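Every protein chain except one is present and positioned as in the full complex.
On to subunit A.
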Amino acid sequence: MRSKRQINIKKIVSTIILFFCSIAFLLPFIWMLSTSLKIEADVFRYPIEWIPSRWNALSNYQEVWFGDYPFYLYYWNSIKVAVLTTAISVIVSSLAAYGFSKVRFPAGAWLFIIVLATYMVPPQASLVPQFILFRYLGLFDTHFGLILLGSFSVLGTFMLRQFFLGIHNDFIDAAKIDGAGHGIIFWKIALPIVRPAVATYAILRFIWTWNDYQNPLIFLRTDALYTIQLAMQKFTTINGSFYTLIMAAAVSAILPLLIVFILGQKHVIDGIALGGVKG
């Protein structure tokens, strides 16, 4: 009895300590949100006003969304690029993952090693020739080029392959005896079984594409094609000292991600845990 109560007190104490640690992780976000609602003069007031005394939220967000750098346009660009990249990447990766795990062909093993080997290449090392190639192919400064860059994921292929390997071969042989080809088996049997893994990968790919700054920076030039991250950076450069506007832009850039993350929280955390443990 006594020991049980002791443990509970210990648990409460560590929860409280950890809660203070977690505040260090959340405070910058809270500061960002609260600043985005203030008027410019109150930004650096000290002690910090967590709940603004003078509100200016509407005009801040209006300026960000419909001002000189209209975020609705960049939002649309980002959504377009992120959704298409995710869709193509999921299709390409799951096809390849199925091919590498459930179709028994001798060249498969070798091709898989080649695919895995490319994972060692740091993306920046191939940047310059990629740039030259994309200029030559007319893919530079297009959304299509940007989408292509994110569509061939070794990580996605590897992750989904692990899950396809988990499907028992008897399933597939039984379907073959019934006369189903690999196309039907893939679509009707294998893919539905690994659906949770596909969801995890799709959420991660969406988040990564949404957050990508480097590829848009290098492969886009026209203002109207900018994605949200690039627009965010340009917006900051132009509005240098208008911190309320910058914070309103930052909130806008992070918000959809938070929604995706909170909706798919379990998928994301499980996916990362799984990838990490399997290593």
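Throughout what follows, contacts are C-beta pairs under 8 Å (C-beta built on N, C-alpha and C of every residue); 3 or more make two chains touch, one makes a residue touch a chain; residues count from 1.
Quick note on the criterion: contacts and distances are computed from a predicted model.
Trainee: Looking at what's absent rather than what's present, what does UniProt name the missing chain, "Carbohydrate ABC transporter membrane protein 1 (CUT1 family)", "MCP methyltransferase, CheR-type", "Polyketide cyclase / dehydrase and lipid transport" or "protein-glutamate methylesterase"?
Mentor: "Carbohydrate ABC transporter membrane protein 1 (CUT1 family)"
Trainee: For the full complex, which residue in A:V103, A:L165, A:I238 or A:L263 touches the chain that was left out?
Mentor: Of the listed residues, the one touching the omitted chain is A:V103.
Trainee: Across the whole complex, list the residues on subunit A that are touched by the chain not included here.
Mentor: 10-12, 14-15, 17-18, 21-22, 24-26, 28-29, 31-32, 35, 43-44, 46, 48, 91-93, 95-96, 98-100, 103-108, 111, 114-115, 118, 120-133, 148-149, 151-152, 154, 157, 181-183, 186, 207, 210-211, 213-214, 217-218, 228-229, 232-233, 236, 243, 246-247, 249-250, 253-254, 257-258, 261-262, 265, 268-269, 272-274, 276-277, 279
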